[in-house]
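For this view, one protein chain was removed and the others were kept in their places.
Chain IDs A and B follow the sequence of writing; residue 1 opens each chain.
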Amino acid sequence: MIANYGYKDGSGDYFIAIDTDRCDGCGACVPMCPSSVFMVMDEDPNDPMREEPVAVVADDQRKKIKYACAQCKPGGDRPPLPCVAACPVDAITHSW
Amino acid sequence: MYTAGIDVGAKTVKIVVTQDGKIVDRQIVSAGQDAQAAIEQAWQSLDTPIADIGLIVATGSGRKSTKRANGYVTEVAAASKGAIKTDPEIRTVVDVGAEEGRAIRIDQNGKVVDFAINEKCAAGAGAFTEAMARALEVDLPTLAAMSLKSTGNVAMNAQCAVFAESELVTLVHSNTPKEDMAKAIHDAISDRIVSMVRRVGMAEKVMLIGGVALNDGFVASLANDLETSVIVPQDPQLVSAYGAAILGEEGNYAESLSETME
Partner (left out) sequence: MAEEYWRWTESRWTNPDIDWKKGDIITGGVDVGSVSSQAVVFVDGELYCYGNTRTGSNSPDSAHKAMGLAMEDTGMSLTDLQYTVGTGYGRVNVPFGTRAITEIACHARGANFMYGPTVKTVLDMGGQDCKAIHCDPRGKVTNFLMNDKCAAGTGRGMEVFADLLQVPITQIGELSLQVEKEPPPVSSTCVVFAKSEASSLLREGWPKEKVIAAYCSAMAHRVVTLLERIGVEEDFAITGGIAKNVGVVGRIEKELGITALKPKIDTQIAGAVGAALFGDALVKKERKKG
């Protein structure tokens, strides 16, 4: 399942997609984010029948993701995103 | 001969008349329903006769409505120039108007190093606090004063002006003190503005301009979030018009409107 967390408002589309088929809940992404956007849950809230833990975007970050991600996305040259680089199975993608 | 900068915003039209870098005249008029009429009214209300104004430079989201402009500059350029001329130590300009918010980092010459704009979403601009004040049935100065009296710590979850209104209704139902709600409102919008500032990188000193700078509650929340003091100049709404006039004096403007469209 591709879980897209984030939002679209008048100023644009901001979504972080987690591929839960790839994600095994290892949690490598969690400490890498300076805004603590990610967390690992034992039960996937969107897939009640899943047995493995899974990474999700924290509920209190979901609606401010543009602002939470701002520090890793400066206007000029952008280094690789820490969360994307940390994931060993390439489960994370950003839409902007 | 005078130079004039005109800033046609979503809510107000601002004109600043300068001569050799100094402000000699100014005017703010409500844009109302008819931008053209408001602009004319602003010109007519000046003490300076229009005939004495040699050069007019326009900025603001409605700059295309000005018939008299000789040149145009972007809001980012106007705000940066206005800020650095007002205080040469400013390196970060935060401009929050009725419908847009901007964060700009500048160098010692006032040149733009990086900028971020929050547009097309009411939650990142003055429209947010206005809608909230309406929902609580108070005027903006009262809302600001209430927020400064808050001793509690309520946070808004909603990131949208429309949803925030519904959230306020729920908070009212649970008897949340008005002061705490007022502070939550200012903290919420400040949060969004601050992450824009973090995107461009904050450098001291920080100046806040635009209509929302008149809101003491917002200024307090912003200073708190940024963990630094925020400089609010006299007449914060006029700074961009001032900047446009100075850019006019310097010859730093575009003659065609299309060159300034971002």
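Here is the rule we go by: contacts are C-beta pairs under 8 Å (C-beta built on N, C-alpha and C of every residue); 3 or more make two chains touch, one makes a residue touch a chain.
Remember, it's a predicted structure, so these values are computed and weren't measured experimentally.
J.: Please pick, from B:E75, B:E99, B:D180 or B:D235, the residue that touches the omitted chain in the full complex.
T.: Counting the whole complex, the residue in contact with the absent chain is B:E99.
J.: For the full complex, which residue in B:I56, B:A103 or B:C121 touches the chain that was left out?
T.: In the full complex, the listed residue that touches the missing chain is B:C121.
J.: Touching residues of subunit B against the unshown chain: what are they?
T.: Spelled out for subunit B, the touching residues are 33, 99, 120-122, 127, 131, 159-163, 166, 169-170, 173-174.
J.: Could you please point out the subunit A residues that touch the chain left off the display?
T.: Considering the whole complex, subunit A reaches the absent chain at 1-4, 6-10, 13, 15, 45-49, 62-64, 95.
Assume only the chains that are shown with their structure count from here on.
J.: Touching subunit B in the complex: which residues of subunit A?
T.: Contact set of subunit A toward subunit B: 7, 9-11, 60, 63-64, 66-68, 70-71, 73-76.
J.: So in the complex, the part of subunit B that touches subunit A is made up of which residues?
T.: Interface residues on subunit B, with respect to subunit A: 114-116, 118-124, 157-160, 191-192, 195-196, 198-201.
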